[in-house]
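Would you mind keeping the following structure in view while I ask a few things?
Here's a slice of the assembly, chains where they normally sit.
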Amino acid sequence: MAESPKMAIHIRLQQQKPIPLSVELECKEGELLALVGPSGSGKTTVLFAIAGLHKAEKGIVRCRGELWQESEKRQFLPAHQRHVGMVFQNYALFPHMTVLDNIRQALSDSPKSEQIIEAQALLKKVHLEGLENRYPKALSGGQQQRVAVARALARKPKVLLLDEPFSAVDQVTRRKLYRELRTLRQSLNIPMILVTHDLEEATLLADRIALLHKGEILQTGTPEFVASHPKTATVARLMDQQNLFTAKVIEHDKETQKTHLRWRGIALEAFYQPQLLLNQRACWMIQPSDILLHRRDKPTKGDQENPFQGKVVEQFESRGLANLLVEIDPELKINIAINVPLHVARRNRLAIGENIGISLLREGIHLMPYQKLRRDVL
Amino acid sequence: SSTFSADTPIIAAAASTKFALEEIVKAFHQDSGKNIRVSYASSGNLTRQIQRGAPFELFLSANSRYVELLAQQKKTANTAITYALGHLVLITNRQTKIALDTELKGISQLLQKNSLNRFSIANPAHAPYGIAAQEALKNLKLWEQIRPHLVLGENAAQAAQFSSSGAAQAGLVSYSLALAPALKNSSRFVVIPANLHRPIEQSMVLLNNAGDTAKLFFKYLQGEKAGKILSRYGYTKP
Amino acid sequence: MDWQALTLSIKLSLAALLFLLPIGIIFGRWLAYRQFFGKSLLQTLLTLPLVLPPTVLGYYMLVTFSPTSGLGAWLSSTFDTSLVFNFQGLLLASIIFNLPFAIQPMQRAFAAIPREIRDAAACCGMKPSRVFWKIELPLAWPGVVSAMVLSFAHTLGEFGIVLMVGGNIPGETQTIAISIYDRVQAFDEQSASIMSLSLLLFSILTISFTFWLSMRSEQKYG
């Protein structure tokens, strides 16, 4: 991939020690890139390399035309000259300074008189008015984290690096912070890289996500696209897709725009995906939202697509949704996860043990190259 | 201690007598087969230690005053004896260009020319050779002039270190020190006439817990052999 | 009471602090953050001034700096100064024998600052010098104070090396420690006690005030 000059930040890292890393990332002005991946995949390490806190064996880091690192030229701009705003995973507040002074440290370019005003405006942004004169040890975890966010913003950065910046903040406050972040994006117009383990957060905030796994970027794209069209089953698993199975490709029918599968003896129809070889095994997945619940009273159009009968074996509610696990083959113990709005669940009197009909919408069945699936995938 | 048998007495001796005493102790061992351990320190420190019950059996002081003090406090077992007299020398580093003479004329000339920098003596507040040096300087009418130039050693040895190292241009120290091999090579000196100061009496006294060996050594020190050794180290008979 | 000697001692202690503070901080910080071959050895060398008896150390200094030595002669011809029998000499001696107490605690204090705090400071755009002044030094301060107190007390009390290098010149190099020592040697125990008590009292006042100040600022955020 040749680096395009329009990219506000471009990173290429290669190393073997202390952990293997092979990463290439780009982020445009005003773009928010979410770096997601399992715990220990190297997200923090990548951010550190961008900020200049970690020096990768081989690497190029370019930001808005400046060369921050180029290992071949032995160039390495130290962290304090890089103009990054960084929120550390463990906050890293200065323990001997009040909240206000913590923030003012990042404002040292402004004249003294403005520092306090700016710092207080930032504190307001992260909803911490009134805590100006507290020391970090007298703050709760979430309050500390928000001070860290305010401090990173105070830097007036050329790139904003956020390492799980909202992990300790409660949901209501978090929603407010999301809104602040969105406003900020428009006013700042800088590249932002957000590390998060919350795929919903990524979907909500990011233009693109990059999925990191064992030090390698597996896929980048819009959150919705990566979730619905993972390149591989590994990506699907890491994107927390629960309905992930293997099947055999039987036929590609160009006319009807369908690909036919055989899945544990059952015929399945997917949308036309001719890139997969005939008579070979493949992995396939479907998002719970692409599964239709048959209404008991009146069948709808979608009900004909890949219909299954099954029994609800698990059910829990969250956020107005009923999450169901439907056992469609008691012998093979094949379970499919679906979710429906609570009022629908109520109206259909869904409960554990009930028999229901579902349809796997053709458009939702996404095929991927074959790989062995771990047993523990739900 | 493994190297010394139980009847090895410890005697206390002024640090300034170390040169002579080490040889006398060796001679005593050859003659009597008995060992002696010596604790060297300044006479004043030793006096304080004896006052506080130090296990010394014999005390060789560089000054008769301390011995009298101990006698008053009934720490002594017999009457003190002056076994030798010490002498002062004017000493200087070989590289320092100073005329040495018994009347310190060279020094007073330097004083007049305002080119005497530092002159070392032992501290006259407590060191016996310091007291003698002060008396000599007073008798030579140099005391007031030389006072601003004095550097004071804790004892005569330190005063000698000051001048022999060249840090001070000259100094008044004990004769016995000046005879030490190391000093002979690096320094020049002249002996100051004994009439310029009160005698520097090397006194000794047996202490309350003195044993046979200590008593024997007390006698030995007054003997001819010890006297010879003492005179070789710059002491004279009282 | 020998006020002259006490004043001199205080002057000497403060002057020594003035030098030890930067030396200790620079060396201590450097040892705390740098890893290199022979670091243990270097640290060891810095404790060696403690191993030799002070008088002996003083003697070697005297020999090194006396005008008849090469170095001494060079010093006197080049800078017209000498490092024996004067305040500068005392100061140099005090600095040397306090190095171990100054550097080691400061090294430990700097080493105790978490890496991420310094990283965060760099990400705030603070130049290394600013990180030092605003972050590292304040966080290491309790250790620095502790080192300074030890050095201060030690300078007040040291007399072996000071006597040797200084020559016990009243008003110039006679410190209170030497003065007390002389009084004791001269069997003037009353003066010695009075001076000792004054010195102790002075030390108690200054040192406990220092500790109190440092403790107060620590409690605020510790």
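In order of appearance the chains are A, B and C, and numbering begins at 1 in each one.
We adopt the following convention: contacts are C-beta pairs under 8 Å (C-beta built on N, C-alpha and C of every residue); 3 or more make two chains touch, one makes a residue touch a chain.
Everything numeric in this text was worked out from a predicted model, so none of it was measured.
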{"item": "Protein chain multiplicities, whole structure file", "value": "A x2, B x1, C x2"}
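As a working rule, only the chains that are shown with their structure count from here on.
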{"item": "Core chain by centroid distance, with centroids computed from Cα atoms only", "value": "C"}
{"item": "Centre distance in Å when subunit A and subunit C are each reduced to the mean of their C-alpha atoms", "value": "57"}
{"item": "Centre-to-centre distance between subunit C and subunit B (centres being mean Cα positions), rounded to whole Å", "value": "35"}
{"item": "Chain centre separation in whole Å, for subunit B relative to subunit A (CA means)", "value": "90"}
{"item": "Shared interface positions of subunit B, touching two or more other chains", "value": "none"}
{"item": "Complex contact set, residues of subunit C against subunit B", "value": "55, 59, 62-63, 65-69, 72, 84-85, 163-164, 167-169, 181-182, 185-187"}
{"item": "Subunit C-facing residues of subunit A, complex", "value": "51-53, 78-81, 83-86, 88, 90, 92-97, 105-106, 108-109, 135-137, 151-152, 154-155"}
{"item": "Residue ranges of subunit C in contact with subunit A within the complex", "value": "114, 116-117, 119-128, 130-131, 134-135, 138-139, 220-222"}
